[in-house]
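Of the protein chains in this complex, one is absent; all others appear in place.
To keep things simple, chains are lettered A, B and C as they appear, and every chain counts its residues starting from 1.
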Amino acid sequence: MYTEKVMEHFNHPRNVGEIENPSGIGTVGNAKCGDIMRMYLDIDESGVIQDVKFKTFGCGAAVATSSMATELIKGKTVQEALRVTNKAVLEALDGLPAQKVHCSLLAEEAIHAALWDYAEKKGIIIEGLVKPKSDIHEGEVEEEA
Amino acid sequence: MYTEKVMEHFNHPRNVGEIENPSGIGTVGNAKCGDIMRMYLDIDESGVIQDVKFKTFGCGAAVATSSMATELIKGKTVQEALRVTNKAVLEALDGLPAQKVHCSLLAEEAIHAALWDYAEKKGIIIEGLVKPKSDIHEGEVEEEA
Amino acid sequence: MSKLIYLDNAATTAVHPEVVAEMLPYFTEFYGNPSSIYSFAGKSRQAVDASRKIIAGALGCSEKEIYFTAGGSESDNWAIKSIAESYRSKGNHIITSKIEHHAVLHTCEYLAKNGYEVTYLDVDGDGRVRPEDVEASIRPETILITIMFANNEIGTIEPIREIGRIAKEHNVLFHTDAVQAVGQVPIDVKEYNIDMLSASSHKLKGPKGIGFLYVRNGIKLTSFIHGGGQERKKRAGTENVPGIAGFGKAMEIALETMEVRAEYETELRDHLIERVLAEIPHTKLNGHRTDRLPNNANFSFEFVEGESVLIMLDMQGICGSSGSACTSGSLDPSHVLLAIGLPHEKAHGSLRLTLSDETTREDIDTTVDALKVLIERLRNMSPLYED
Partner (left out) sequence: MSKLIYLDNAATTAVHPEVVAEMLPYFTEFYGNPSSIYSFAGKSRQAVDASRKIIAGALGCSEKEIYFTAGGSESDNWAIKSIAESYRSKGNHIITSKIEHHAVLHTCEYLAKNGYEVTYLDVDGDGRVRPEDVEASIRPETILITIMFANNEIGTIEPIREIGRIAKEHNVLFHTDAVQAVGQVPIDVKEYNIDMLSASSHKLKGPKGIGFLYVRNGIKLTSFIHGGGQERKKRAGTENVPGIAGFGKAMEIALETMEVRAEYETELRDHLIERVLAEIPHTKLNGHRTDRLPNNANFSFEFVEGESVLIMLDMQGICGSSGSACTSGSLDPSHVLLAIGLPHEKAHGSLRLTLSDETTREDIDTTVDALKVLIERLRNMSPLYED
């Protein structure tokens, strides 16, 4: 079902974990639908993403796309990171089954949510970044359960 | 599908043929339905069936029951022949498939038709014999075709 | 009994040994459910995909247009009932012919009892639907034309191309029961404007219990069997993986051998027809003389009844049929033979012999020799025969 690259990333996901005091944090998805993704960004003064970590509750595709997405944005500037679309992630993974394409959207959204959080904290506006719809505020998940 | 006895009679039918100037002749069935049976009887002065012949256009069961029926009535008196029912023929053949039981009725009817013809010709009344409904008069078959 | 001479390949065929070999691993080795997620089930999924690809290739359609079913009857039922249901708002009129298989006829009769109107077209003496009759029967409320590709009893091939053209011109959907034609004659669904097509594996050396329905992309298809998401959510039920794999292989073999087989069988068939007509008096060939399936011969022998002929042939190890297998247990004369104008008693005396590429000239000669004798015997027993 999944490509070798997807399986490789699923099996050895890069950048799993948390960052203490991150520059930005974003959680998207919905446990009800079976997927939640949280991104932690560490962004330096010059706007370069020094470190990124993720946690995912989701299917194999969700895990693999999170992993790949973090790899693709690490070391990039915020502007470069914004251009890492789900299409780019998909291509880097050699594709996903049709009914799994939406999982790759989650990674894109999670990055955008974390960047939005970063921008809010810094009080800046990142050009081209719109407020992600599906951001989940801390605690909401537990409340819903 | 058929018992061994049926097959044996089908394959080596007894008393196939015609009798010239028979004491009685009876034709039953309907070519439209796929079966026609004709019985010839040669009955002596004392009412004993000396000879019997048949011709059948019909399925394997029709052929076998005609054959068995002729065997069962040959040498019998008219009264005895009347008591040879389709059940007796069936039993003698070790049975027939359900949808083929009606074929054995044909043999009984053909005998009754031939006996009726004999009674009419002789101007007698055979006790217990009712006019068979399905008697086909000579020539009718060809007309219908 | 000597060697079996099997001349009933229209009823069903022996499964090709290569087809059995293709199926075997999916019983005990790769038995996974194709819908399962683990890689072990991938083998099953691949078998299903590969078969679908072969079949789509054979018909010139896309793989997404092929839905596996349990056989020709299910395909016919599904196709007709689905169109009736989905296009009810457009109309309630269906056009078919008097010589369709019962899977089509009885489905139409069922619909007729439920508010649909059905036109049963007459056929000519050779069993051919007249395209002009199809055209003349089309009304604004016509939603479906269903005419078989080739008839199962008399082998006549219908003018499918013309009917397809007419259906398209009038914007009416066209289904064809091609159970007897698939694997025997070339079929291109796009070229012939066929919107739906039914097929059954066991007629072309595949296993029994598996068939397919081709449904052109864009047609509103309702589910016939509701349940799991198999077959693009349109036909529920765990896939019959060995059956599907076997059908694919059978189709592949049928395609590869079609030309050679058709030539071989046609020659044998013509030899059979010529000998029977020449050597047995009061005999008629049913169906079109040349526009017929390569392997089909159907005769009427006057004054004798079909079942008796079959039993006598059987006693010599020769398998034939008196019509379709499904009705040979019944006592009614063939509706197909009545439709081509045979009187009842002749319709009762018909014999269908259908060849395969394993039939030999010797088989045919043995059969004709046997027929000559037994027809004579039965005629001598018949009250209808006066020679």
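Everything that follows uses one rule, which is that contacts are C-beta pairs under 8 Å (C-beta built on N, C-alpha and C of every residue); 3 or more make two chains touch, one makes a residue touch a chain.
Remember, predicted model here, so these are calculated numbers, not experimental data.
Check C:H101, C:R292 or C:R379 against the missing chain and you find that the one touching it is C:H101. Only one residue from A:K5, A:K55 or A:K76 touches the chain missing from this view: A:K55. When the omitted chain is restored, the residue from C:S51, C:S73 or C:S334 that touches it is C:S73. Residue positions on chain C in contact with the hidden chain: 4, 6, 8, 11-15, 17, 19-20, 24, 27-28, 31-33, 35-41, 69-74, 76-77, 101-104, 106-107, 109-110, 200, 202, 207-210, 223-230, 236-243, 307, 310-311, 313-314, 318-322, 324-330, in rising order.
Taking the whole complex into account, chain A touches the unshown chain at residues 2, 7, 10-11, 13, 16, 27, 31-38, 55-60, 62-63, 99, 141, 145.
We adopt the following convention: only the chains that are shown with their structure count from here on.
Each chain gets a centre from the mean of its Cα atoms; for chain B and chain C, those two points are 40 Å apart.
Centre-to-centre separation between chain A and chain C, using Cα means, comes to 57 Å. Contact of a single residue of chain C with at least two other chains is seen at no position. In chain B, no residue touches at least two other chains.
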